[in-house]
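Notes follow once the structure below has been shown.
Here the complex is missing one protein chain, while the rest keep their positions.
Note that the chains take the letters A, B and C in the order they are written out, and that residue 1 is the start of every chain.
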Amino acid sequence: MAPSPILVLTTGGTIDKNYFDALSEYQITDSGIPALLAEARVTLPYRVVELMRKDSLDLTDADRALIAAAAREAPENRIVITHGTDTMTDTARVLAAEVPGKVIVLTGALSPARFAETDAPFNLGMAFAAAQTAAPGVWIAMSGQVFDALRVKKDREAGRFVALP
Amino acid sequence: MAPSPILVLTTGGTIDKNYFDALSEYQITDSGIPALLAEARVTLPYRVVELMRKDSLDLTDADRALIAAAAREAPENRIVITHGTDTMTDTARVLAAEVPGKVIVLTGALSPARFAETDAPFNLGMAFAAAQTAAPGVWIAMSGQVFDALRVKKDREAGRFVALP
Amino acid sequence: MAPSPILVLTTGGTIDKNYFDALSEYQITDSGIPALLAEARVTLPYRVVELMRKDSLDLTDADRALIAAAAREAPENRIVITHGTDTMTDTARVLAAEVPGKVIVLTGALSPARFAETDAPFNLGMAFAAAQTAAPGVWIAMSGQVFDALRVKKDREAGRFVALP
Partner (left out) sequence: MAPSPILVLTTGGTIDKNYFDALSEYQITDSGIPALLAEARVTLPYRVVELMRKDSLDLTDADRALIAAAAREAPENRIVITHGTDTMTDTARVLAAEVPGKVIVLTGALSPARFAETDAPFNLGMAFAAAQTAAPGVWIAMSGQVFDALRVKKDREAGRFVALP
């Protein structure tokens, strides 16, 4: 039986932050996700769609509606979404309400993928596996754990996601 | 509800290969797995046990019996095993026969974890997630995919794992 | 004959930029220079002194006076200074006027040392070699070239240093 293909939607966030010397500032740029998947030698069929390049603190209701629509209308039933960590749970709630019957896994990074030390490839690997093995619903893969996306929060000072009781 | 802790058993393989200039050769050394988990900022409870440091072509029946015993006797029900890729499926069959009722995920790498370009952190992330979300049984997480470990083989020339029909 | 030891003064700049998720911003932090020298397996005697942690656009006349005093008063005659690239030539002019008779090499990076892709270790290697082999004076080691520091400018759009005619 052929494996179900995975749709990867990129929305920005720390995972895709880059540094531009000419501007002396950091910006979210063209997504590094395709390079990470190539480096991981992924042969499972997948498709990457870059939806937006935003810090998650800047995402609007319209942005979240667009993400949900892209997930809902896609032919794929297994979806990985890369996203800034600060409002990842807000987007998860919109997806849970508006995209029934699919396995959706949100992930991101606390350290940019372009850094020598980064949680990005590990987190993306978690998201790929969870998209294949988890039940339909919305999940968050961060801090080495696959969380029910409706029962988790980011502890910003501690730099980790923690399950809600 | 507290998450189930994960036991990580390391057995060697390409993922832990290192280079020693004084010997002008590569050897499997002290495992790089703890460093990968720290870099991934894993906060889920886990325990790493280094069982052996072997190329998987050198694993004996006694080695496989030891791996199975370590998995069976451990208090953890979710187990990740890092392993050379050439005989990963052989060890999987022993585990399937001898360790019932646990979620066991084998993983490894085609490029050593100490390389700048490597599939190691992505694969380890897949294994961590699959150990949390897959059904009890033995799984192989490689090539971006979570395979039923009894229905997969390594295609050595192509450098990938492929599902058996 | 024992080699002359090298003094490394760090002042900040892109080479030492880091990212802090808790703040969602980049800052110059504890210098990564000692880690780069360890990774390069440098056995030549050296001493690292962190003078300040500043973007070079924020350096004041007082900062430059402090850098010059540290270079002048040091027992070492061979000095490497890591520095932001935007005003590297301004600091070089102060050093040329105020620190005679020493070999001083300024270097930095267009991409932070903590990035997977960075010019930092190559540039630092250039600076170390130039400090050992160049004549007394002030030099800038960037863009693969050792420049007379009084006859070079940064071309910000092109992302490179170019010699003045």
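The rule we apply is simple: contacts are C-beta pairs under 8 Å (C-beta built on N, C-alpha and C of every residue); 3 or more make two chains touch, one makes a residue touch a chain.
For clarity, every value in this text was computed on a predicted model and none was experimentally measured.
**Student:** Of the chains that are displayed, which are in contact with the missing one across the whole complex?
**Tutor:** Computed over the complete complex, the missing chain touches B, C.
**Student:** Determine and list the subunit B residues touching the chain excluded from the picture.
**Tutor:** Residues of subunit B in touch with the missing chain: 14, 17, 19, 21-22, 24-26, 55, 57, 85-86, 110-112, 114-118, 156-157, 159.
**Student:** Identify the residues of subunit C touching the omitted chain, counting contacts across the whole complex.
**Tutor:** Touch set of subunit C with respect to the missing chain: 1, 3, 36-37, 39-44, 46, 110-111, 117-119, 121-130, 132-135, 139, 141, 143-146, 159-163.
Everything below uses one rule, namely that only the chains that are shown with their structure count from here on.
**Student:** Could you report, rounded to a multiple of 5°, the rotation needed to superpose subunit A's C-alpha atoms on subunit B?
**Tutor:** 180
**Student:** Could you work out how far the Cα centre of subunit B sits from that of subunit C, in whole Å?
**Tutor:** Their C-alpha centroids are separated by 43 Å.
**Student:** Could you pull out the residues of subunit B that touch at least 2 other chains?
**Tutor:** Within subunit B, no residue contacts more than one other chain.
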